[in-house]
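Before we start, here is the structure in question, set down as structure tokens.
Partial complex: the chains shown occupy the same locations as in the complete assembly.
Every chain is named by a letter (A, B and C) in the order it is written, and numbering of its residues begins at 1.
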Amino acid sequence: MKEILRQKLDDLLSGRLDREAFVKYISNFPFSDESGIKLDFQRALRRGLPEVVFGQNKSLEQLRAIAAKFREMSAELIMTRVSPDKYAGLAAEFPDLLYHEKAAMVTAKAEPRVLSAGRILVLSAGASDQAVAEEAYVSARYLGNLADREYDLGVACLDRILSVAPRLNDYSVLIVAAGMEGALPSVVAGLTATPVIAVPTSIGYGANLQGVSTLLAMLNSCSGGVSVVNIDNGFGAAYQASLINRKIG
Amino acid sequence: MKEILRQKLDDLLSGRLDREAFVKYISNFPFSDESGIKLDFQRALRRGLPEVVFGQNKSLEQLRAIAAKFREMSAELIMTRVSPDKYAGLAAEFPDLLYHEKAAMVTAKAEPRVLSAGRILVLSAGASDQAVAEEAYVSARYLGNLADREYDLGVACLDRILSVAPRLNDYSVLIVAAGMEGALPSVVAGLTATPVIAVPTSIGYGANLQGVSTLLAMLNSCSGGVSVVNIDNGFGAAYQASLINRKIG
Amino acid sequence: MKEILRQKLDDLLSGRLDREAFVKYISNFPFSDESGIKLDFQRALRRGLPEVVFGQNKSLEQLRAIAAKFREMSAELIMTRVSPDKYAGLAAEFPDLLYHEKAAMVTAKAEPRVLSAGRILVLSAGASDQAVAEEAYVSARYLGNLADREYDLGVACLDRILSVAPRLNDYSVLIVAAGMEGALPSVVAGLTATPVIAVPTSIGYGANLQGVSTLLAMLNSCSGGVSVVNIDNGFGAAYQASLINRKIG
């Protein structure tokens, strides 16, 4: 979006855009209110990462209004936790939007630009952790990172983890999504010098307590180099990994 | 103790013991009350494992009275959670008692008899889990089992676990003590066809919640073949392993 | 499945199977990915127990793909937590599948083979614990064990428990499913020298906290010889009992 801003500035200076239009564009920045939903484009500028829309509790109408605003601002749209039917509703009006089904995310169809040389690896433990891992993977890519993924690395089967181990040091950040006993981040961190962002997932039953048990286990990791985000927060892990990656350059 | 009972019976039948003495001996069985502490020698007979004394909240006087009763009954004394100074107090009067310092246990000095062909392996994760692992190991041996131990197998360092892996199938039961994220039982169970009894330990801080986080993680193990006992209950794990071993013969 | 493997080996050696087909068959082993669901046939080999499919969060499409893969691999299919309508969807295509309604499980129609001389007894407390107990019972049988069941043994009615007591020592393992105050495993373990695997169930209301209260009670059992699996995890108890049984031979 910084580029759009620079272009608008060029347009203003070259006379292609008049003063009033520029003022209106800029004034939209900080707190653009669409259907009661604030879009903080300014923060996006401040932090160097695009504004991302959390779709879970929003109606199709709200999502539509937001998408329209993004188009108007020429901002790159990223939405998390969008159900297939809400995407269908959006796609009718915005044909250039892409649905990532496993991640339940919506992005532009255009390939995301790469903004950092660092590479992120997303790992997941069981089959049921894939949705969270995919949210992390798609988010990481559309936040401007090179990213790979390795799934189904449950600690009950060390062979697969060990087969991945030699490559772990090649990455700048590892995102590790796991449910149940949440042991994968500890095992992975023990094998590498790359920092691990752990994402507990809520899949499980009984004493899993909707992911709280997994979260607690990860916070008690015996391996150094593990920090933790909220349960199921694949996007949050990708955001943190992106900030780290930008520092790498 | 069954042998003692058989011998008393022989004594009775052969006339070496008179009726009244035998009746008194037998009547002591079910609920021998010493200083307000019940010793259930009968259950010991019923379950085939000796009565074990939980020493934690008992005074030296109570422990002394119990030890005297055991001597009188010719029963094999096993006490858990006895502090060094309480042992010192006991040893003065009962010189044939042995102190297992790391396990904080008291047993007879005589080598324990082996009552089953199965062999138990006690594994522990970190250095701070050793006290619990030792309680399991000493208990397992004095409950009549062959037992080995392998400590310091934290999941942050897979090499050691893998070096132990080839031998895991040789055991009849594995007891795995771990604190923090409690991942070791899952990793171990994934490597073997031997059943795992997991013991969460309470060492840790903060989000460890005195071992509750570890306990919850273990109950959510993604590996089949893991069942769990109470936090720090090394003795309980050994007791369960002994029952299993007796079934093996 | 080991037999299938041996047969494939024979086929290879006798020329009935060419090299490429054999390689493809073997390469399917470790991580056969069907609809995003990994089937770890290799672990099945390693642990001596068949791979079991957790059906709860899987779609009919995923279950179908898995069933097809199992048929292709000539592996014995066992699925837990399959709803009646999903079974109906499966049965159309796989007529040799059997539905165990109370256990909500799907297995082959063929009688399971018996792989161990040990016998497992599944006990349950109240009527509402039966689904979990049935999952344990059906799992135990299809994992290759001889198994019996005794239900409705609530501790509020000791007569029935006592009528079962004399037979408890005849079994190699007892699986005890109970909800509410979770007292049955303690009472049963006190009556026998057979190890008890306790399964807390989530049926209850209010202070039951979806089975957490029951789980906590079981972990505090005053009887030795009780280890615990996750809430409602009837299959997990059967898996652990099977591993123990295999050790018995």
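The working rule: contacts are C-beta pairs under 8 Å (C-beta built on N, C-alpha and C of every residue); 3 or more make two chains touch, one makes a residue touch a chain.
Nothing here was measured: the structure is a model prediction, and the numbers come from that model.
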item: Overall number of sequence copies in the complex as this file defines it, 3 displayed; value: 8
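FYI, only the chains that are shown with their structure count from here on.
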item: Rigid-body rotation angle, chain C and chain A, from Cα fit (steps of 5°); value: 90
item: Most centrally placed chain - per-chain CA mean versus overall CA mean; value: C
item: Rounded Å distance between chain B and chain C, as computed from the means of their C-alpha atoms; value: 29
item: Centroid spacing, where centroids are CA-atom means, of chain A and chain C in whole angstrom; value: 38
item: Geometric centre distance via CA averages, chain B-chain A, whole Å; value: 50
item: Where chain C touches two or more other chains, by residue; value: 43, 215, 230
item: Chain C residues within the chain B interface of the complex; value: 43, 46-49, 52, 118, 172-173, 190-195, 197, 215, 219-220, 224-230, 236-237, 239-240, 243-244, 246-249
item: Contacting residues of chain A [partner chain B, same complex]; value: 125-126, 154-158, 162, 179-183, 186-187, 189-191, 204, 206-209, 212-214, 216-223
item: Of chain A, residues touching chain C in the complex; value: 102, 127-128, 130, 152, 156-157, 159-160, 203, 205-209
